[in-house]
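A single protein chain has been omitted from the complex, and every remaining protein chain is retained in its original position.
Entry: chain A
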Amino acid sequence: MKRLITLAFAASMLAGPMLAGHAGAQTTLRIGLAEDPDVMDPTTARTFVGRIVFSSICDKLLDIDKDQKLIPQLATEWAWSDDQKQLTMKLRPNVKFHDGEPMDAAAVKYSLERHLNFPGSRRKGEISQITAITVVDPLTVRIDLSVPFAPLLAQFTDRAGMIMSPKAAQAMGDKFGSAPVCAGPYKWVERVQQDRIVVERFADYWDKANIHFDRIVYQPVIDATVRLANLQSGQLDLVERVAATDVEAVKKNNRLRLVQATELGYLGLSFNIANGDRAKTPLGQDPRVRRAIELAIDRDILNQVAFEGLFKAGNQWVSPESPWYVKSMPAPKRDVTRAKQLLKEAGVPNLSFTANLPSGSENAQVAQIIQAMLQEAGIDMKLRTVEFATSLQMAAKGDFEAYFIGWSGRVDPDGNIWTFNSCEAAQNDGRYCNPEMDRWLKEARSTNDRERRMAAYEQAMKIHQADMPRVYLYHRTWFYGLSTKLQGFQAPPDGLVRVQGLKAG
């Protein structure tokens, strides 16, 4: 027995360096993911991490660049009709799916209709304004909408814009996600649940000159420390979501490089305004109280203490770096005196409330720092840590007074605002409703005129400041660690890993 173990250990000692040296030698790119993706069907997929993998398999109609500008991918040109209810798109010629079928207007029509009609589609809500999709000619498609809907183009930069091979999708039905067939640079090879997803270069990819690795292996490594250790030991070439506390370690390591981008989303503190009995408190009923909470918080110090100043403090639904940030309404300076005064006016000088908090050390730290800041204004915030699935259910049921919750963000600002602030929206857990706010949000999503949209968002932001249904706190930073041998990596703010242009150098 003992000898066997000695043997096994000796063997593993020999094997170690061989494995570690493996990654750079072949043209295999190894990417470490922070989670295991869910089902890989563009119509039903729902995880962020799945989108990272989709980036190499399924091309979209449009994409975004690092400045959040819409750029062509499968669609090369697009134009709106005068009434803004009809979108005509020209498609890229000579594009093939992985199964050799042509990517044309009929395939676009098929994919969009699948997104709209497939049972359990998670895309339907994103593009539900579409009433008809017409094949004008093999490379032209026309999309009719029930109402003008400006965010539609941005929706096409994500899963709703992914085009699937109709032949494969028909043949595989609801099993399409176990081996997706699209028109991206890499085709599906295999997946071992919770272990790896392997894709292989697609020889007929339309932009193949920009694709340099033969294979990509995506590996979920949940623990940020272990993910980084894999990068440090050379087992992985690129890892997403490096912890803010590990950023220094990556910077100091001369074999590693750090790339970062401010996210599209945010973390905020939502209040229960009208969702059941727990809304019937001064906190839920009096905007002065909620305003006092904002004034008691110093966002910069929060960012310094919790994230070494690496995140972006912010007071709006988009980050200060976004072109949609309302510059005339920056974050107010901390003002404890004014906060106390507001509380007195509201008749609750000794405010006490409970905030729900999804479990996770990052969240806990943020909440505790805020707790201490509020304390100085005489506000007693109790924290109730609950596991994520539970916290979601409590929020939906109205079983909360305040709730720390993040949002991953969307390219079009409408995706950060509408679903949380309009009266009927799905994620408006606090049931905040102001017809004025609704009017401006509707105005903003119904026009493609950038100036008019911006003006509408400014008005909406003013109302938000007055009503304060949510205190926006900060915007996370996407940190990527990569081997210095890896060239050409750019991090757009949607946090995805685009494989075009990546090469070993």
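List of remarks:
In this text, a contact is a pair of C-beta atoms (placed from the backbone, for glycine too) under 8 Å apart; a residue touches a chain by one contact, two chains touch by 3 or more; residues count from 1.
By our rule, contacts and distances are computed from a predicted model.
Choosing from "Phosphoribosylformylglycinamidine synthase subunit PurQ", "Carbon-monoxide dehydrogenase small subunit", "Peptide/nickel transport system permease protein" or "Membrane protein", the protein name stored in UniProt for the chain missing from the display reads "Peptide/nickel transport system permease protein".
When the missing chain is restored to the complex, the residue among A:94, A:225, A:260 or A:484 that touches it is A:225.
Remark: the omitted chain is touched by one listed residue; of A:121, A:157 or A:272 this is A:121. Annotation: of A:42, A:148, A:161 or A:177, A:177 touches the absent chain (contact as defined above). When the whole complex is considered, the residue among A:27, A:170, A:194 or A:260 that touches the unshown chain is A:194.
Of the listed positions A:235, A:304, A:368 or A:465, the one in contact with the omitted chain in the full complex is A:235. Mapped onto chain A, contacts with the missing chain fall at residues 1-2, 4-5, 8-9, 11-17, 19-20, 36, 38-39, 46-48, 119-122, 124-126, 174-175, 177-178, 192-196, 219-223, 225-226, 229-230, 232-235, 386-390, 392-394, 396, 407-408, 419, 426-427.
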